[in-house]
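Only one protein chain is missing; all other protein chains are in place.
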Amino acid sequence: MTVHLIKHAAKDADVTFAARVSTQGGESRFIEASDKDAGLINYLMRDRHGSPFEHTSMTFYIEAPIFVAREFFRHRTGWSYNEESGRYKELKPVFYVPGPERNLVQVGKPGAYVFEPGTASQYTLSSDTMAHAYKAAYSHYKLLLNDGIAREVARMVLPVGIYTSFYATCNARSLMHFLGLRTTDPESKFPSFPQREIEMVAEGMEKTFSELMPITYGAFQKNGRVAP
Amino acid sequence: MTVHLIKHAAKDADVTFAARVSTQGGESRFIEASDKDAGLINYLMRDRHGSPFEHTSMTFYIEAPIFVAREFFRHRTGWSYNEESGRYKELKPVFYVPGPERNLVQVGKPGAYVFEPGTASQYTLSSDTMAHAYKAAYSHYKLLLNDGIAREVARMVLPVGIYTSFYATCNARSLMHFLGLRTTDPESKFPSFPQREIEMVAEGMEKTFSELMPITYGAFQKNGRVAP
Amino acid sequence: MTVHLIKHAAKDADVTFAARVSTQGGESRFIEASDKDAGLINYLMRDRHGSPFEHTSMTFYIEAPIFVAREFFRHRTGWSYNEESGRYKELKPVFYVPGPERNLVQVGKPGAYVFEPGTASQYTLSSDTMAHAYKAAYSHYKLLLNDGIAREVARMVLPVGIYTSFYATCNARSLMHFLGLRTTDPESKFPSFPQREIEMVAEGMEKTFSELMPITYGAFQKNGRVAP
Partner (left out) sequence: MTVHLIKHAAKDADVTFAARVSTQGGESRFIEASDKDAGLINYLMRDRHGSPFEHTSMTFYIEAPIFVAREFFRHRTGWSYNEESGRYKELKPVFYVPGPERNLVQVGKPGAYVFEPGTASQYTLSSDTMAHAYKAAYSHYKLLLNDGIAREVARMVLPVGIYTSFYATCNARSLMHFLGLRTTDPESKFPSFPQREIEMVAEGMEKTFSELMPITYGAFQKNGRVAP
């Protein structure tokens, strides 16, 4: 998974200047966040005053398999996307295979699944099988292209484990909502059960967010990882 | 492709009662659309007063391949979705293969592609190749499941040509926006170049829409198929 | 305040049929919600699976003062509005004056205000002053209109306590989000401090919601009045 911050206009002071227009009116520029701001940001987070967190913008470049992109793009409010298109370009043979730290076996029932490590042979078999499947699919894709079939038709045989790339722009509020749902974290007031692969992407975004807006991130953690 | 209207609260009169609150105030119930409404609806469409079209609701059940669902779910505003999950259930071996009326060959450059029919041998080859690819992918999927690998991992080898099913709820405004972008129609003021398969879904929705809200649909056609 | 349900397509079974497509796939129509559904709905609410609650639609007709409408229209996602226009029609002299049960005195500091009843003389004075102010404003409005000044200009002197009317369409998810923020309720996991007048509107909507979707409403209450 690749997660790069491309550009941003997002710092803690953006939250407080927007919030202060409510109580003070008038224009506030060039304010750097201070200790006093930490209290205000924590109050906004705790009492779910979400709108001041929206005057921020972060654009990420992400490489992830299609099955991750499919989950990602379900986030509609406060998110903008542009993705690599299998209609306009030939897709490259880059595929996702779970690493040895990825639990492969699902135990339990819907809503209460637990994932456990597989046996050594399960790891070997799954890696081999996936590699075979990916190679076969891609060779069928190339066969169709070579016969003059349109890219948008040929791609139908490509698996959801193939990598895609996209830009995603969000604000601090929509990002926190995403993080609350797409990570598992002991601090969470509401538990979530994301697929591990989208959580890997979310972890990359979370790290960036914690660096850009440390006070906001601290308040998010402190208040149970619930987006305001 | 399957497109079924599941339920709705959408009729032409919904548009006019909402519009008349602007000019008359007060509550208007139980109004059936009349000839006079046709003029009002046409005026709203022409001058892009879009909000009165939003007080309507249509829920569709759709079966389509994943590559169609991926394009569909890019529509964010005024759309709600719930989709079959490859994490929670084993997916069935139902795949999309283009029919003989589907143009297979893409000519031109990005932004100005034209699709032309393939030769007979191209049809035979593409059908055969896709059938092979789908069978191979599904057998790898079953192999992984049988070895105890979690569904959410095993599905990575499944192609985007496999069918999924979902519910989509929209209003008349968001539906017209979708139709304007996902169909080709000589009446369109702005040409679009959708992939044929999502257009097939859009055509099914358009037929339903034209029956539920004939006056609104007529105004949409008359005004160049541009959502207000 | 006036809150009337105009039309709806919203029942508990709408939630469960949408949710079941995730785990079962395929089309489910004509299902009435059963005891088993109550468990599913509670699970969805608790674990914040919000999307199944969106396949519902409720349209309300509301009469409220402009200062309430201003707070109301801040709700953007999953809400559609059409409002009486002071540009297109002459507004009627109907104004809001707080009743005797409305606490008039604000004690405390921002974020922790408490409202307490006023003295008898405060009630008398405020009612009289507001009545005077409203009458004066409206007579200035009429003076401007009578002199041929455009309605959209003349209305500038009208107070935010004048009544307006509007249609608002939402779904169960966006309505629960609204209720969580615009009511005070001992069951709430997150306390809110709405102005009493918008809470009066919210209470009317909540009553309707509890009747249309009793199982969903029960789960909302049980899970701390936090929208999923």
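Order as written gives the chain letters A, B and C; numbering starts at 1 within each chain.
In the analysis below, a contact is a pair of C-beta atoms (placed from the backbone, for glycine too) under 8 Å apart; a residue touches a chain by one contact, two chains touch by 3 or more.
Treat the numbers as computed from the prediction; the structure is a model and nothing was measured.
When the full complex is taken into account, the listed residue touching the unshown chain is A:Ser165, out of A:Asn103, A:Gln122, A:Ser139 or A:Ser165. Of the candidate positions C:Gln24, C:Asn42 or C:Ser126, contact with the hidden chain is made by C:Ser126.
Interface note: of C:Lys7, C:His55, C:Arg155 or C:Arg225, the residue touching the hidden chain in the full complex is C:Arg155. Residues of subunit C that touch the chain left out of view are 65-67, 69-70, 73-74, 76-77, 79, 81, 86-88, 96, 98, 102-106, 110, 115, 118, 122, 125-126, 129-130, 132-134, 136-137, 140-141, 143-144, 147-153, 155-161, 195. On the side of subunit A, touch with the chain left out of the figure occurs at residues 2, 4, 6-9, 14, 17-19, 21-27, 29, 51-52, 54-57, 59, 61, 80-85, 88-89, 91-92, 164-167, 169, 171. Touching residues on subunit B toward the chain that is not drawn are 23, 43, 47-48, 51, 74, 77, 110-111, 181, 190-193.
To be clear about the criterion, only the chains that are shown with their structure count from here on.
Counted as hops between touching chains, the shortest connection from subunit A to subunit C is 1. To overlay subunit A on subunit B by their CA atoms, one rotates by 180 degrees, a value rounded to a multiple of 5. Rounded to whole angstrom, the centroid-to-centroid distance between subunit B and subunit C, based on C-alpha atoms, equals 32 Å.
With each centre defined as the average position of its C-alpha atoms, the distance from subunit A to subunit B rounds to 26 Å. Among the residues of subunit C, those touching two or more other chains are numbered 23, 51.
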